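A protein chain is absent from this complex, but the other protein chains hold their places.
The first chain written gets the first letter, and so on, giving A and B; residue counts start at 1 in each chain.
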Amino acid sequence: MSKKPSAIADIKAESAVKATDYALAPINAALSSTQRIELYRTMIRIRRFEERSLRAYQGKNPSGGTNIGGFLHLYIGQEAVAVGCCSLMGKNDHVITAYRDHGHAIAVGMDTKPLMAELYGKITGCSKGKGGSMHYFAPDKNFWGGHGIVGGQIPLGTGLAYALKYQGKKGAAMAFMGDGAVNQGAVHEAYNLASLWNLPVVFVIENNGYSMGTSQARSSAGQLAKRAEGYNMTWGQCDGHDVYEVRALMDKHLTLAREQSRPSTVEIDTYRYRGHSVADPDNTYRTKTEIEEYRNKKDPIQVSLHKLLAEGVLTETLADQIDAEARAEAESAAEFADASPYPTPDDIQKDVYWESDHPAQRKSEGRLFFD
Amino acid sequence: MPQITYREAIRHALAEELTRDPNVVVMGEEVAQFNGAYKVTDGLLATFGPTRIVDTPISEAGFIGLGVGASMLGIRPVMELMFWSFYSVAFDQILNNAANVRYMSGGQINCPIVIRGPANGGTNVGATHSHTPENVLANHPGVKVVVPATAYDAKGLLKSAIRDNDPVFFLENTILYGDKGEVPEAEYVIPLGKADIKRVGADLTIVTYGRCVIHSLKAAEVLEKDHGISVEVVDLRTIRPLDFDTVLASVKKTNRVLIVEEQKPFASVGTQLAYMIQREAFDDLDGPIHRLATIDAPAIYSPPVETEQLPNPGRVIKAVLAAMA
Partner (left out) sequence: MAQFIDMPKLSDTMTVGTLVKWLKKEGDVINAGDMLAEVETDKATMELESFFAGTLLKIFSAAGAQVAIGDPLCAIGKPGEVVGMPAPKKTAPAVAAPVVSPAPVAASARVPEPASASQPTPPAASSAPTPTTSPAVGRVRISPLARKLAAEKKIDVTRVTGSGPGGRIVRADILAAEKNPPATKAGSGSMFTGGALSSRGPVQEERLVPVSTMRGVIAKRMLESTTQIPYVYLDIEMDAGPLLALREQLNTGLEKEGVKLSVNDFILKACADALRRVPAVNASWEATHIRRHGAAHVAFAVAMEDGLITPVIRDAHLKSIFQISTEAKSLGKKAKEKKLVPAEFTGGTFCVSNLGMMGIPKFTAIINPPNAAILAVGTTVTKPVVKNGQIVVGQTLTVTLSCDHRVFDGAVGAQFLGALKTLLESPALLLV
């Protein structure tokens, strides 16, 4: 009945390798075959994770209840951005993003089991079921969330850069936002502070063309990244469907941050195939043809697959195997999530205060909680 | 013991903590070169230099958010809001990010930031500069809220606040900045969440904090002398965590309560206290819980009328007499 899952089978003939081959950029030329395959693998792992989470969202658990509540903002179509950027991270580089955060979480190396469990609201989730889809965190992997309010994370990311500079560490903060965030005041305040104080931060605008259901043309004046000029910052722009191109551009900006402690803004063009959240319709603001166009011609996974096959790094067999592994991983994450217990009511008031979680070291007195 | 001002006490706390911990950074509008809009940070730039004492642009959402982000990586920022009234433009950073980041990360992150500055009316600066948001702040689990009334308390509490691993919001008072009080030269800290009985009495308990402590103490003297009423004044000092045990013990002793607060009445700190008192001391009450708050309107500019809008000793006396009826 259902055909064999295959990444190869999904390839559309129209997917084309761009004329400018960013594979030749030094940062990419230096990649080993294994590293190239890993980039591809991470992208496909994100894709399969997202597809599996959508199925879980739409389905019911065996008791008839909800698997996943609330919103689910999928990263499908944008994989090359997070994977390209995060693949450049050194030990003092940090990442913060908004609510479409699953891709970044997987790209920085978080295990998909606790990620899926977090969607399911389980105690085994990466935030113990307290954050949900929009609030993934992994400080041990220099990943600082996962933030729900558009643009609200950008001052925080600037603060990460401030801390790096204060502590004399040679690193950079990557503060991701969507194209809708550029109109938020907090973003502009952060731009100003970063430039004024020479902070090592790269502001990454993932421009998927739509702030929820409003197109860029209807929401933002001018080129988004160019606003950096008003704050005396350099800026760059690239196609985000090619992971090599993302890496080539980001490498320059990260180097600027690390070596010269200067902030900058990059605008990476990308596209999401799904609604803003999976509950949101597409048909009010864009056409199916447009979505199909991107799927067929610009899909980051297909673009990457083409290149790797052409480079001889990947064989069809290996590609199929990677895909099968990614599907199996997503399935096993869902099984793990499904089998995990929920937090208990006793967990509700844990993780609120550092002090109440460390009673032996508590110095304050009095009641922290009220009823 | 030397007498120093409330302002100096805060400055001494900052200086001591800057010396003690290299991760402490003082940041805010006009805190460095200008020596502080209210001169709280006077001289700190000269002592600690521009890396530790940082002037920010007028950009509260930006620099408070920056402080929150820096605190996640181990910096201990002490951010000055020139007025706490400006918290509204940084609300998302203060009450979405600082207050929630620990919880939403399942306890992986903590946010040891202090945000301090004056929060009071009574200086004829109009409604936009006269907010007292301690109730709004304390409504958010995850944060701590401190409102000191005296120089001694301000110093000891601020030192604890800076050492605390949770976000602490420290609400000062421009009118108290010049008030002198005895402050020991030797180092001391006052734990957060510990109330202080500022005056012992038998007939009625005033539960209060901040500048209303001073009003209440003045009123208590008159009440003792002219009306023979012995008032106990409990200074909460910290709103959250809340030392309710001290409140409870006092109420059980005097059996009558007046809450005095420089707050708009609706859903104020006093509202929460009244709920808790009736809940936990119902059978010890010999009369209803009374409360004196700011008269319920935006802060009026007109100088003599603003004095009447806020709690003051005269209003406290009237409120006590009503509560004793």
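For this structure, a couple of remarks:
Simple rule for what comes next: a contact is a pair of C-beta atoms (placed from the backbone, for glycine too) under 8 Å apart; a residue touches a chain by one contact, two chains touch by 3 or more.
Computed from a prediction, not measured in an experiment: that's the story for all the values here.
Note that the absent chain touches A, B when the full complex is taken as a whole. Checked against the hidden chain, the listed residues A:T66, A:Q167, A:Q237 or A:T255 yield one contact partner: A:T66. In the complete complex, the residue from B:D21, B:E187, B:E221 or B:D286 that touches the missing chain is B:D286.
When the full complex is taken into account, the listed residue touching the unshown chain is A:R55, out of A:R55, A:K141 or A:K363. The missing chain lies against chain A, touching residues 1-3, 51, 55, 57-66, 69-71, 277-281, 283-284, 342-346, 348, 371. Where chain B meets the omitted chain, the residues involved are 255, 282-287, 325.
Convention: only the chains that are shown with their structure count from here on.
Averaged C-alpha coordinates give centres for chain A and chain B that are 40 Å from one another. Touching chain A in their complex are the following residues of chain B: 25, 51, 56-57, 59, 61-75, 92-93, 96-97, 101-110, 112, 141-142, 144, 160, 163-166, 191-195, 238, 240-245, 272, 276. Across the complex, chain A meets chain B through its residues 94, 96, 125-131, 135, 137-140, 144-149, 152-160, 162-164, 166-167, 185-186, 189-190, 192-193, 196, 349-355, 357-358, 363-370.
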